Structures are given as C-alpha cells and as structure tokens.
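The next block holds one structure in the form of structure tokens; read it before the comments.
Missing here is one protein chain; the remaining ones are kept as they sit in the complex.
Each chain carries a letter (A, B and C) given by its place in the written order, and its residues are counted from 1.
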Amino acid sequence: MDRRTEKVSGEREEMNMITVNYFARLRELTGKTKETIERGSMTVQELLDWAEETYPGFGKDTVHVAVNEEYALKEDVIQSGDNCAFIPPVSGG
Amino acid sequence: MDRRTEKVSGEREEMNMITVNYFARLRELTGKTKETIERGSMTVQELLDWAEETYPGFGKDTVHVAVNEEYALKEDVIQSGDNCAFIPPVSGG
Amino acid sequence: MKPFEIVEEPIQSQRYVDYVLHAGAGAVTVFTGHVREWTHGVRTLYLAYEAYIPMAEKTLAQIGAEMEEKWPGIKTAIVHRIGELHISDIAVLIAVSSPHRKAAYEANEYAIERIKEIVPIWKKEIWEDGEEWIGAQKKYPGKGKK
Partner (left out) sequence: MKPFEIVEEPIQSQRYVDYVLHAGAGAVTVFTGHVREWTHGVRTLYLAYEAYIPMAEKTLAQIGAEMEEKWPGIKTAIVHRIGELHISDIAVLIAVSSPHRKAAYEANEYAIERIKEIVPIWKKEIWEDGEEWIGAQKKYPGKGKK
C-alpha cells in the first residue's frame, strides 16, 4: 500500500460519517444532542434498529427520522454526510 | 267637564305618543333621526303601513321594527311611550 | 372598555385580548374585519358605519350570552367601530378565549355570522362615483330567536 492509496483510504474512512441529532425525550435518554455514526450508508430502518440496540428504551416504533431536515420513509437510504434527526412524537402548539 | 277631568284628559293625550327612530337609508329618506307619532297603541304591522304611506319608497317589506331595543313581531302591539326603531337590513361586520 | 361595545375611535385590539385571557385559557382566537379596497371590481374610498348604539350593544351582549351557552368555558369580547373608516381600518373585532382551541374557533365564527344577522349596524360604501347603503334582505326575525 503506497501513500496515495493510504490517503484515499483515509478520505473514504472520513466520509463514513452519518450525523444524528437527538431531541426532547431522546436527548435526555441518550444524554447527547448529536453524535456521528461511522457508516457509509444505511436505511432509515437500519438506523432505527441501531438506535434501539444502542439505547434501550429508545422506542423506535414511535420515532420518525428526518434526513437533511425532511421526513424520510423507513426504506429510504441514508448516505455518508447526511444530517439525520430522530423525531419523537411532536407536541408543538 | 271640570278642571280635574280636563287635566286627566290632557295627560291622556300627552301619553298618545310613540317615538320612532330612523337609521341609515331610512334616516336619509325621511330626513329625520326620530319623530313622535300621536297614537295610543298600534301593531308593528300598522306602524310599518303608516311609514310606507308617509314616506314613499320606505320599503316596509325589508324593514324590521324594534320596540324598546328588542326586535318585535308584526303582530306585537306598540303602546304609547314605547321607543321604536325601524331597522333596515343590517350590514355590520 | 366594555366587553360588548360600539366605539367611534380606532379599535385597540390588545385591550380585548387582555380582557378574555385568563389562567385557564389555552387558546385565543381574534377575528378582525377590515375595510377592503376592492369589492367586486369596485374601488372603495372609505366606509361610513352607523349604529343604533344601545340596541347594538345589547345584541352584541346577547350574542356573547348565546356563545357562552353553546360553548361553556369560553370568554368573549366584541367591539364594533362606527363613523368614517378607511382602507385597512378595523371595523369589528371578536376575541374569544377557551380552554381548548376547537371552541375558540367555532364560537368566534358563530359571532361574526350572528353580528351580520341581528346587530343594528349599517355600512355605507363610498366609491369614486357614488355611494350606497349595504344590506342583504333578510326574513323578518322571530322574537327571541336564536
């Protein structure tokens, strides 16, 4: 492996990064407002499964996911670099 | 007829007085905001008939009558001393 | 300020909102009717409103009583301005507070419909080339009808 390959490999690894944001109950449960996941791509369903596994009591069945500030379907694919948010049941108004 | 009878009779005549108020189109038509009619009693229908006869174009079929600030039915009887108002179609709001 | 009144000066919205607001109110709806410049392609210069003031205030209060009977727990204020009104001026304001929003919307809309039916107020439209008293013909109302 020469330096050039190493560098490309390094860049690729840097890009394996999905940002997730937590709000309200989920912010308190995880103790975080945001974190990054080292994945190149995953579906919304996979992200929800990951969250439930990582944070018991997450309640993925009532949590929606926004990708880049748009509500996403469970089968939608999240790409590295995307900015995601877990949206627990809203209660504005 | 002694003075006492005269006086009672005079009081009775003074009480033959129904006040009527005019608004909006009817105020402009009659040139009056109010006037008194020398009658001891009459029905609302009779008052409307009187107005139509006295002021051609009065339009009694679209005009309501209030007696002492309450809407009255055509068969209601107005008594001397009552304060009446002709209410053309309203257009508040 | 009275909760059901006719005024000759500009309507100050906040007074009526403050009147209906209380610790149990979760929703407040405020409707304001304004003088519009164009109606059916005709340009309005200004409006002149006239009222049979004591009866108008009485019927406004009657509408308020009807509302509080239909939607218990609401609190209401209604004010109508008379005199010469210009474009965008507020002619009428209805403020309703309620524990929950549904009643606040419904009662408010009920109020404006009833005002147009029974409150002795008249509007004259003044255009560039004429003027006219406005008013839809209505059936003769029943006594104490709700």
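As a working rule, contacts are C-beta pairs under 8 Å (C-beta built on N, C-alpha and C of every residue); 3 or more make two chains touch, one makes a residue touch a chain.
Predicted model only: the values in this text are computed from it and were never measured.
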Among the chains presented, those that the missing one touches: A, C
Absent chain, residues of subunit C that touch it: 13-14, 17, 21-38, 87-88, 99, 101, 104-105, 108-109, 112
Positions on subunit A contacted by the hidden chain, ascending: 21, 23-25, 27-28, 62, 64, 66, 69-74, 76, 85, 87-93
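Criterion: only the chains that are shown with their structure count from here on.
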Subunit A-subunit C separation of Cα centroids, rounded to whole Å: 52
Rounded Å distance, subunit B centre to subunit C centre (Cα mean): 28
